[in-house]
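With one protein chain removed, the remaining protein chains of the complex are shown where they sit.
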Amino acid sequence: MQTITRDQLLDKAVSLLADGTVTAVLGWSKGEFDYDVTPAVFKTEAELKENFVWNDFCGANFSKYLVAKMDRLEGKMLVFLKPCDTYSFNQLLTEHRFDREKVYAVGIPCEGMVDIAKVKAICGEGISSVDCGGDKLLVTTLYEEQPVEVATAEVLAERCVNCKSKKHVAYDELLGEEGEVIDSNRFDEVEKLEAMTPDERFAFWQNELSRCIRCNACRDACPACTCEKCVFDNPNSGVENKAPANSFEEKMFHIIRAYHVAGRCTDCGECSRVCPQNIPLHLLNRKFIKDMNEFYGEYQAGAEVGSRAPLVDYTTEDLEPGEVFDRRDTNA
Amino acid sequence: MQVNEFKPLIVAFCCNWCSYAGADLAGNNRLNYPADVKIIRVPCSCRVNPMFILRAFQRGADGVILCGCHPGDCHYTSGNYYTRRRMAALFSMLDFLGIEKERTRVEWVSAAEGAKFAATMNDFVEKVTALGPNKRLEDLRCKR
Amino acid sequence: MNNMEDTLIPKIGVITDVRIDTPDIKTFRVVTPDGKKAFDHRPGQCAMLSVPGVGEAMFSITSSPTNEEYMEFSIKKCGCVTEWLHQAEVGQQITIRGPYGNPFPVDDVFAGKNLLFIAGGVGLAPLRSVINYCRHYRDRYGEIDIVYGSRSKDDLLDYKEIIEEWSNDAGVKVHLTIDNPQEGWDGHVGFVPNYVKELGFDTNKTAVLCGPPIMIKFTLEGLCAMGFDKTQIYTTLELRMKCGVGKCGRCNVGAKYVCKDGPVFRCDELDELPDEY
Partner (left out) sequence: MRKCSLDSINSVFAEISKAASLYLPVDGTDGAATYTKWEEGLTWSNALNTVKSPKDFFFPQTEDLMEFKTSGKNIEVIDTRSEMEDFVVFGVRACDVKSFEVLDRVFIKEPVDSYYASKRQHGTIVAVACGRPAETCFCQTFGINPAEPAGDVSIWKTETEVFFRANTEKGEALMSKLSGLTEECGEETVNAQKEKIAAIMNKLPLKDLTTDGFGGGKTKELFDAPEWDELSQACLGCGTCTFVCPTCQCYDIKDFNTGNGVIRYRCWDSCMYSEFTKMAHGNNRLTQKERFRQRFMHKLVYYPENNDGLFSCVGCGRCLSKCPISMNIVKVMKKIGGKASE
């Protein structure tokens, strides 16, 4: 259950449209069911009133849309940003990927988004409605007479369970209460893997990555992946392959993908959210984040505009690549 | 095939200004290092894209070593400082995926260090030989 | 299994001659290793040529089916495969499969008609096959007019053949033009669409167009203004293709696949298709 209501967001959007501050609103549009919410650009009050939604399923990170959506827009775009979205927003600004002047950012608090797959794992298929209220979801299915009660905390998306910050790092206007940066447990899973033997780790990733179908959703949803021409689309790059032909290519793709956003990844978790095969891609990103924090000092991509990412920076005292393992071996 | 017959294929990326000259010096001084090391000359260690390393494994390498100028001595002032960070991140990731950490290495070898070059290569080849063939980052299509 | 039978499995072709036509167009003569034509084709059809490791691409067969010894391909250097082919020497083997697509209706619709061929640049390549076919069976067709334009004199494809053979045939009129004035050129200067307007053809002809999209667009408008009906005008299209047999799904314009239902279309058929080519 979100602390801020749809009506509050709607009122804000309608009034900003009415007074001419913005000419378009980037928001969530309702779908066929209660949970299949689609990002959309709204231009009129009527459109907003009919289709705008805000609920526990509004997970999509809008920052990336700002790169493409404003080219031909006259006037400003209103964009609603959850705390984690604001980090991506800043990171894109750092990289000069959109015009800040054309955006009116409204920060909104977020109590975590629900992963519908987790709901289905509990209630089964055939969900006819999901009612978000309090700290519970009321799920009606085609097969149960009575709605099933599910605790929201149990079905939160992984990234929200391990939320890193409820604080907005960028906005023009903030609705609701400002939150705090959270001392989360987001690296626990990475540490668990690090503690395994190489053989166990290899088996773990072999199992996960073998499911990859190379749909590129992780890349296309990623707010850090905004290259005009991606290496994976370049026929001469040697990695342009539309299907993972074997386990080498599966690994190659995922190493390169994670590497390309290393230091710029804000850990928004979109990659894992969109993966149709439930591959825990965020673990690769978090491994890089954790390493860089340990090797080169704490760094949160997107925390401020203009900061220099660890991989495009250096000091003369950096540790040697070989020492990476020595450190871990002595720590262990 | 018996284990002791295994001869690893090693790819060594060597920076033009220091390590490649170091390899030359090793040769001039008749210092031995295994012929299994294939040297690829690069303008700077920083030229080595992480993809090069993965591709070397794909094409049949059992170990990949990257040699550059000592930190502070880079011909282009700061190239090897970037290399150092990049490779630290990449090697750590390869290790995270369960790929043997002994298969990758970075070593700084100056133009005067022919002996170090030979010693490094001998040591690296020995370690990789002990590991056996690269099975975890192999592309079977390239082996048939 | 090793039965080697699938439309996707190509034959080997040998390049037996390379002719430099223009600075960026070469004409390749291709036969099978035993010196025969790889397969029979009809004028306007295409073949898939490939260089293993580089790629495969569709090219129109520029030689006439009446040539029973070999096939020719006029290829402009513009992508990976074509660039590679341009450095190929005589004796180089490539792979070839086909023929693909539907041909020009040379034996029914065109029979007994006056023909008007309009080409721009490398667009002459597919038309050369039809032109030579019609010249071979000269008595089956009426008057033949050929309007051909290019950037400069050096960019005119098959120049020698045009001057020495085509122009001398009875009932064949060749009208050449280049985009800009050039020393040593006393012919017409100007773009193809304008030249067609200047020439002002009778509408008792069937027209065949091929060239850059912009040329086709304006020439088509010009012909229609002259009173041509779209059912009298044919053209050929080109889109990215992989399989050549209407299965890989990328060369469609609306419900039509260029590789299978094309590349030859009558202009009124194109009007039925969405504007996506």
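By written order: A, B and C. Residues from 1 in each chain.
Keep this in mind: contacts are C-beta pairs under 8 Å (C-beta built on N, C-alpha and C of every residue); 3 or more make two chains touch, one makes a residue touch a chain.
Bear in mind the structure is a predicted one, so any value in this text is a computation, not a measurement.
Within the full complex, the chain left out of the display is in contact with A, B, C. Among C:Gln93, C:Ser152 or C:Asn194, the one in contact with the hidden chain is C:Gln93. The chain not displayed touches chain B at residues 59-60, 141-142, 144. Within the entire complex, the positions of chain A that touch the omitted partner chain are 31-33, 36-41, 60, 65, 69, 116-117, 121, 124-128, 142-143, 207-208, 211, 213-217, 219-221, 233, 235, 241-245, 273-274, 276-279. For chain C, the list of residues touching the undisplayed chain reads 1-12, 52-56, 78-80, 82, 89, 91-95, 238-240, 242-243, 245-252, 254-255, 272-274, 276-277.
Basically, only the chains that are shown with their structure count from here on.
Here the CA centre of chain A is 36 Å from the CA centre of chain B. Averaged C-alpha coordinates put the centre of chain B at 52 Å from the centre of chain C. Within the complex formed with chain B, the chain A residues making contact are 190, 193-194, 198-206, 237-239, 245-246, 248-249, 251-252, 255-256, 258-259, 262, 284, 287-288, 291-292, 295-296, 310-316, 318-325.
Of all the residues in chain B, the ones that touch chain A in their complex are 50-51, 54-55, 57-58, 71-72, 78, 81-82, 84-101, 104-106, 136-141.
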